[in-house]
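Notes for the one structure printed next.
Missing here: one protein chain of the complex. Every other protein chain is in place.
First chain written, first letter: the chains are A and B, and each begins at residue 1.
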Amino acid sequence: MPNPTALMIVGALLFAIGVVGFLTRRNMIVMFLSTEVMFQGVLMNLVGMGLLHGNIQGQGLGIFVLVIAAVEAGLGLAIVVMLYRRRGTLDAENWRSLRG
Amino acid sequence: MSVPLVYISYIVSALFAFGIFVGLPKQGRFPRRGAFIVVMAVASAMLIYLLQLLFGAESRNITFCILAVLGLAAAIRVVTHPLPVYSALYFVFVVLATAAMLIQVGAEFLGAALVIVYAGAILVTYVFVIMLSQQSPEMKGRISAMLDYDRSAREPVWATLACFMLMAVLAGMIVEHPWKTVAQPLSAVATRNTVELGRLLMTDFAVSVELAAVLLMVALVGAVAIARKRLPQAADFSDHKAPGEAGKTVVPY
Partner (left out) sequence: MELKTLAILIPLLPLAGSALVGAIGLRGLKDRSHWLVLAGVTAALFCAVSLFYQVNTELNRGGSETAAAIGAHAQIDPSQQVGYGKLAESFTIYEWIPAGAADWLNVTFRVDPLTIVMLLTVLSVSTMVVMYSVGYMRDHHGHAELGYERFFAFLGLFVFSMCMLVLAGNFLLLYLGWELVGLCSYLLIGFYYQKPSAAAAAKKAFLVNRIGDFGFGLGILLIYLTFNTLDYQEVFNMVANSKMAGDLALSTERITTIALLLFCGAMGKSAQLPLHVWLPDAMEGPTPVSALIHAATMVTAGVYMVARCSVIFAASPIAMWIVGAIGAATALFAATIALTQFDMKRILAYSTLSQLGYMFLGLGVGAFDSAMFHLYTHAFFKACLFLGAGSVMHAMAGEIDIRRFSGLRKAMPITYFTFLISGLALAGVPLLSAFWSKDEIIHAALASSTPWLGWIGLVTAFLTAFYTFRMIFMAFHNEERLPRGVEHAHESGVWMSAPLVLLAIGAVFAGYVGVTTGHGGFLGMFEPHGAFHHFLAPNFSDAKGHEMTVAAAQGVAHGAGEHGSESHWLMWLSSGLAFYGIFNAWYFYTRRPGIPLAIALASGSVYKLFYHKYYVDELYDLVFVRPLRRLGDMCYACDRFVINGILWIIAAIPRAIGFLLRGWQQGAMQGYALGMVVGLVVIMWWVLANA
């Protein structure tokens, strides 16, 4: 049985890698994939914490993370499709109407 | 013991961040393939070292270490590969590695669910969307033919710096924090894991499960409403297109 702390470290690294992807990639689909990577990190951290506390609730919350991920993927990709139809590109830089 | 652990985790963070920086697409090329492999190898070694230190002398779980390295490497390729289709494929590796790690620590149900939901459902959605919207020309090693926004990363220096700090802070916290010792042995939790999880979801989390169901329903409706394609109206045919042509082009909103 591995140490839960190791699981959490790997989860933290996964989360951070997802953050970099979200920050650097300009393709909106890849940005969403990066968020999925972040979800993996969060999931591993939840399970690890649950193990540390010696109960199963971390895994229960992990199920909900799965649900949220599914919802996010569905809605986010729908928005991506809509934005792509508007501009004909997936570049996130194209949507800068908040520019000061 | 704890002080070297923190520093080792910082070093691991720095190495991974540097690896990402090296691997990020720049001017549409992947010019530093060698440097990337070297940095990733060093980072993986350091990570394995860190994990071995964490496991302690009595239980060296080499399988877990290999899975962790595989998963992290695949995750880095997800965020660095210039082609979204490959990102999606690498993401499958991430999901599989994660699921394997979860099974290793005794969360079999969650691991299985992860594979089914992610690899089976979400990834398929991604691939569909990529096919729908990505008209990137055939690659064949000529990256210059790729789409402009896939060829270059956005502010890689600042992003990797922030990533390093995030990694360092998170990993340092996890390593350094005096976690409470668990009264119950881990194995006791792990034995009838799936049964326990089902009981938890049906008792303590019952309301949340219902809410999650509603949320999924709402998301379904919302996704349909957002992505609904407007059907061509009579006005769109006013310019007398050739038969068949009107259906080919999607009228933008």
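In this text, a contact is a pair of C-beta atoms (placed from the backbone, for glycine too) under 8 Å apart; a residue touches a chain by one contact, two chains touch by 3 or more.
Keep in mind that this is a model prediction, so the values were computed, not measured.
Visitor: So there's a chain missing from this view; which of the remaining chains does it actually touch?
Guide: Hidden chain contacts in the full assembly come out as A, B.
Visitor: Thinking of the whole complex, not just what is shown, which of B:Leu166, B:Leu197 or B:Ala219 touches the missing chain?
Guide: Looking across B:Leu166, B:Leu197 or B:Ala219, the contact with the absent chain belongs to B:Leu166.
Visitor: If the hidden chain were put back, which residues of subunit B would touch it?
Guide: Residues touching the hidden chain, for subunit B, are 154-155, 158-159, 162-163, 165-166, 169-170, 172-173, 176-177.
Visitor: Just checking the interface: what residues of subunit A touch the absent partner chain?
Guide: Here the touching residues of subunit A are 19, 22-24, 26, 31, 92-93, 95-100.
Here is the rule we go by: only the chains that are shown with their structure count from here on.
Visitor: Report the inter-centroid distance (CA atoms only) between subunit A and subunit B in whole Å.
Guide: Going by mean C-alpha positions, subunit A sits 7 Å from subunit B.
Visitor: Mind pulling up the subunit A residues that touch subunit B in the complex?
Guide: By the definition above, subunit A touches subunit B via 1-10, 12-21, 23-27, 29-30, 32-34, 36-37, 40, 43-44, 47-48, 51-57, 59-60, 62-64, 66-71, 73-75, 77-82, 84-86, 88-93.
Visitor: In their shared complex, at which residues does subunit B touch subunit A?
Guide: Listed in rising order, the residues of subunit B that touch subunit A are 9, 12-13, 16-17, 20, 24, 47, 50-51, 54-56, 59, 61, 64, 68, 71-72, 75-76, 78-80, 84, 87-88, 91, 94-95, 98, 101-102, 104-107, 109-110, 113-114, 117-118, 121-122, 125-126, 129-130, 132-134, 147-150, 152-156, 158-160, 162-163, 166-167, 170-171, 174-175, 179-180, 182-190, 193, 196-197, 200-201, 204-205, 208, 212, 215-216, 219-220, 222-224, 226-227, 229, 250, 252-253.
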